[in-house]
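My questions will all concern the structure given below.
Note that one protein chain is taken out, while the other chains of the complex remain in position.
Note that the chains are named A and B in the order they appear, and that numbering of residues resets to 1 at the start of each chain.
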Amino acid sequence: MAKKSVPYSDAPINASLSSDEKIELLRTMVRIRRFEQAALKAYNENNIGGFLHLYIGQESVAVGGISLLGENDHVITAYRDHGHALAVGMGMNECMAELYGKKTGCSKGKGGSMHYFAPDKNYWGGHGIVAGQTPLGAGIAFALKYRNLTGCCLCYLGDGAINQGSYHEALNLASLWELPVVYIIENNGYSMGTSQVRSSAHPEGGLAARADAYEIAWDKFDGVSLYEIRAKVQTAIDRAHKESKPSVLEILTYRYKGHSVADANAEKYRSKEEIQRYMTEHDPIENWKATLIGEGVLTEENYKVIQREAAAEADASAEFARKSPFPDESEIFDDVYWEVDNRTASGTTGRHFFHG
Amino acid sequence: MPREITYREALKEALDEELAHDENVVIIGEEVAEYNGAYKVTEGLWKKWGSKRLIDAPISEAGFIGIGIGASMLGVRPVMELMFYSFAYVAFDQMMNNAAAVRYMSGGLIHCPIVVRGPANGGTNVGATHSHTPENIFANMPGLKVVSPSHPIDAKGLLKSAIRDNDPVYFMESTVLYGTKGLVPANEELEGGELLIPLGKADVKREGTDISLIAHGRAVLTCLAAAEILESQHQISAEVVDLRSIRPLDEETIMASVRKTHRAIYVEENKPFCGIGAQISSMIMEQAFDDLDAPVLRIASADAPAIYSPPLEKMQLPVPEEVVARALTLF
Partner (left out) sequence: MASYLKMPKLSDTMTEGVLAKWLKKEGDTVSIDEDVAEVETDKATMAMQSFDEGILHKIYVKEGESVPLGAHLALILAEGEEPPANVDQPPAVATAPAENQGVAPTKATSSTAAIPTPVSVAAVTAPVVAAAATVSTETTRIKASPLARKLAREHGIDLGQVIGTGPGGRIVKNDVDTAAAAPAGGGGSLGLLPRAQAKANQTIPLSNIRRVIAQRLLESKTTIPHFYLHIEVDTEPLMALREQVNAASVGSGGPKYTVNDFVMRGLVLAIGSVPGVNASFQGDSILQYGEVHLAVAVAIEAGLVTPVIRSAQSKSIRELSEELKALAGKAREKKLTPNEMTGGTITISNLGAYGISHFDAIINPPQAAILSVGTILKQPVVNDQGQIVPGQRMNIGLSGDHRVVDGAVGAQFLSELKRFLETPVLLIS
């Protein structure tokens, strides 16, 4: 009980934050939102193909967790991956250009919205198949442990992923082999258009409580406050670093937009009022802004500047993407085989491609 | 002096040597460590290399194959064993999406130096679920490499190359071949001190002038037996081409053989529909049409799920007599 009364802002990981660092966290969240809005506009204008899964409303989950990571800590996530990408430090230009299918995109236009990667920033994607990334997250943790590195892998997943077999196989192996992986369930309440009660049988304690079955430590908490997210994810990271053990965290959050753009959203499976309630009462950016103003770290004026700069950056990224060239046809066959790309003996022996 | 060793021992030598060659090589699979391998391919390796390098996985293919793929992205070189390649189907998303496409989808930022090996064969009375031969299915996917050795020397040389390759290599063996013997040179008699057979190089296992029997895996042995019969009973000189590596594919050797003999049959233990033979025969038609003196034939496993009944199962797979009979229709 005594523990609960301690404000999350006083947790060591938060207490040590400088004012600049706090503002940077805000800036990152605002940049994510502005990027997503610009992406939606570009999609509506038919500049983007396929799917577009927006992160608006969930910004604190990616930013809070990723802000804690060190040199040997890694991130992997599912297809709603733009927020994590910007949080690890990827640029708006390369991310927006990827949506436009341009050569200047982070994956040279080969991956699209669901498949962003930045291994140099310890970011391993960006995975399109629900829960397909959960064994990979355990594998990254396996590699860290195998190579005697003190690190961990934050493996994000949606609440819709917890019913996939691969997630459970990954949990079992992570526990059995004591892998330093932190599974973060971003629980936005809906697996596409199906609400939780209609999709997941689970203990009263929450989706994360299924971890009990694998003897994995778990926690469930609200995702509106960056302080709380940072404090609790840090606990799991410490467990990974110090004990080489996995954790499962369930963070309650909400997406304002549909599952993807092609989603009737409010009309089909949730009410307008519900969305409005979250927007006014549970917005992570508003929450953090209020916190920082309360702490005297931020002024309304500063905030407007941050908003304006983020909007300008997002608009500029759309302009950059628009002006960028499409990949050349010849690039279709690049990046399929490492050995071919690097023109090694292996890559130049035998026929690798069979078109034409 | 080349020693006569089994296909199984050849694989084990390759694993043992690669464990020594690179500390990032780790062997993961069901029963690979303490149990010494379901088919004893890894026998003795756990005792020699310990629990860090040989890891027993629970029966959880999607999970442990996915972990191997994830680990390979960070530079570990996992050699995963599937007790049967049939079990690849429960790890299909990991093998087909993640291992195969992550390099492409990341625009070349990531690669997966992983080997997934295990027996992919029918003919052992284990029914349809344990008799799959998915070489065509995986070779269909750009980004993957598929290898299927027929002889001990190839098993060793190709597995070592596969482990050193920086792309995912799916290495398909045969429980029926594990006990077969063949000459494999000792390292000390080799230039460079070790046996490395490149992927993408076919091997002419028998020279001939009248017809090319092209095959991979155990079907190569079927072709060699058929070639003997064709020679002794029908005065037909058959050449036997062993692909060894299906993707990448050595089309030069195939076409050179067809241009010499003017007749070709592809023999495989795979199912016929969209099988490897379908691909090869199409390529022959496109590239060597004017060299053909007869249509290219394909012989595959009977087009039904693998039957259990032992005498009938023998009839499902290609036998030398069938190859001979079909070959005679081309003359």
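Definition applied: contacts are C-beta pairs under 8 Å (C-beta built on N, C-alpha and C of every residue); 3 or more make two chains touch, one makes a residue touch a chain.
Keep in mind that this is a model prediction, so the values were computed, not measured.
Interface note for the absent chain: among A:V261, A:I285, A:L298 or A:A314, the touching residue is A:V261. The residue from A:S19, A:N44 or A:T299 that touches the chain not shown here is A:N44.
Taking the whole complex into account, chain B touches the unshown chain at residues 234-235, 262, 289-294, 328-331. Within chain A, the residues in touch with the undisplayed chain are 41, 43-51, 100, 102-103, 258, 260-268, 322-330, 332-333, 353, 355-356.
One rule holds for everything that comes next: only the chains that are shown with their structure count from here on.
Chain centres here are Cα averages; for chain A and chain B they lie 39 Å apart. The residues of chain B lying in touch with chain A in their complex are 24, 26, 52, 55, 57-58, 60, 62-76, 93-94, 97-98, 102-111, 113, 142-143, 145, 161, 165-167, 198-201, 245, 247-251, 279, 283. Interface residues of chain A, counted against chain B in their complex, comprise 74, 76, 105-112, 115, 117-120, 124-129, 132, 134-144, 146-147, 165-166, 169-170, 172-173, 176-177, 179, 334-339, 341-342, 344-346, 349-354.
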